[in-house]
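Please see the structure below; I have some questions.
A single protein chain has been omitted from the complex, and every remaining protein chain is retained in its original position.
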Amino acid sequence: MTSLIRNPLTIVWALLTTVTIVSSLIALEGGAAHQINTTVTTAVLLIAAIKAQLVIRHFMEVRRAPVWLKVTTSGWLLGLFTLLLSFYFASL
Amino acid sequence: MTDVAEGFTPGVGKSRSDDNRRDHVPGDSSMWFFVIGDLLIFGVYFVGYMYFRGQNHELFLQSQVRLNLDIGAINTVMLLTSSLFVALGTEAARAGNRVAALQRFWIALAFGAAFPLLKMFEWIPEICSGLTPGTNLFFMYYYVMTGMHLCHVALGLVILCFILRNLKTSKAPQISFVETGATYWHMVDVLWLVLFALLYLMR
Partner (left out) sequence: MSGSVAEVPKAPTPPAERATSWRKNRKLDQWIAFWSVPFFFNLFGLVFVPLSWMMPPRSPSSTTPHIVDFMQSHNLLIACVILTLAYGLAPVSNACYLMQVRRMSVSPAFRYSMMIGAITGAIVGMLFPMFCFGLGAFRPGYNSGVLTMLYDFGYLAFIGSLGCFCVMWMAFGLAIILDENSILPKWLGYYTIWQYVTELMAAPVWIVKSGPFAWNGLMTFWFAMTLYVSWQIIVYVCIYRAIKNQPEAELDNASAELRQAVELRSGTSA
């Protein structure tokens, strides 16, 4: 059992779960709902990107994959979140 | 980020054989073709959502409030936990430990099955209170994106069942098949992480 807890994958999971709760709290507490809030949005989107990267690199084992796969997945993540944040800020 | 995890005391998966696994594409490479393509397709939906949101912040903000953030967050944790056990199960299968692999995949299936169940608790009250895809653009995006995602989850659960059957019945577990299915399941998780932030959290 302890070997499971000390498994790097479990550590990553604990990090992911904590960060999920944190970002949920940020959304709930960070200012009134019904209102645009750039801080909250930037924070939750960046956290989502980090979470996705963790899952891709550790759970999906891309960290041990050939370079082309690393570049493609990181590229997707980078491209997506750049576009998302750009569209968001451009519309304000 | 990656170095932090690697520095910890080695657990079950960390053995000398791991060093031989550089440059390893997990599972069937055609599944990766599917995964990347699916990520791109959903990507277009995500960006489209953000674009149209930008044209009508008011509408989206007002509508977002009606969503059940609690269930959204719980569902996120369900999928993350399910993914964890899929990854642990894959490690166990690779180490040849059939019993552990089966146990972990069963747990993964249980957490995964919780997702559609909780979704029903989320959607049914919403639909009953008159929030349908036709209500406004936010809700159309909400139902279409979470609906497409739910179809992916359903397919993923079927794949997990096939993995369980393979682990139970074959003499030696087909690692490639297990890895391929695992890759699909983790993709479903990644998609939800983005959906959760876009639909429930962002302001």
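Per-chain numbering from 1; labels A and B assigned in written order.
Operating definition for what follows: contacts are C-beta pairs under 8 Å (C-beta built on N, C-alpha and C of every residue); 3 or more make two chains touch, one makes a residue touch a chain.
Since we're looking at a predicted model, the values are computed, not measured.
Asks: For the chain that was dropped from the view, give me its touching partners among the shown chains.
Replies: Checking the complete complex, the chain left out touches B.
Asks: Just to verify: which one of B:V25, B:L69 or B:M140 makes contact with the chain not shown?
Replies: B:M140
Asks: Quickly run down the residues of chain B that touch the omitted chain.
Replies: Answer for chain B: residues 28, 30-31, 33-34, 37-38, 41, 44-45, 48, 52, 133-134, 137, 140, 144, 148, 151 touch the chain left out.
The definition used in the following text is that only the chains that are shown with their structure count from here on.
Asks: Quick check: in the complex, which residue numbers of chain B touch chain A?
Replies: Spelled out, the residues of chain B in touch with chain A are 1-2, 5-6, 8-14, 18, 21-26, 32, 36, 39-40, 43, 46-47, 50-51, 53-55, 57, 61-62, 64-65, 69, 73, 76-77, 80-81, 83-84, 86-88, 91, 182-183, 186-187, 189-190, 193-194, 196-198, 200-203.
Asks: Could you list, by residue number, the parts of chain A that touch chain B in their complex?
Replies: Within the complex, chain A contacts chain B at residues 3-13, 16-17, 20-21, 23-24, 26-28, 30-31, 33-37, 40-41, 44-45, 47-48, 50-61, 63-66, 69, 72-73, 76, 79-80, 83-84, 87-88, 90-92.
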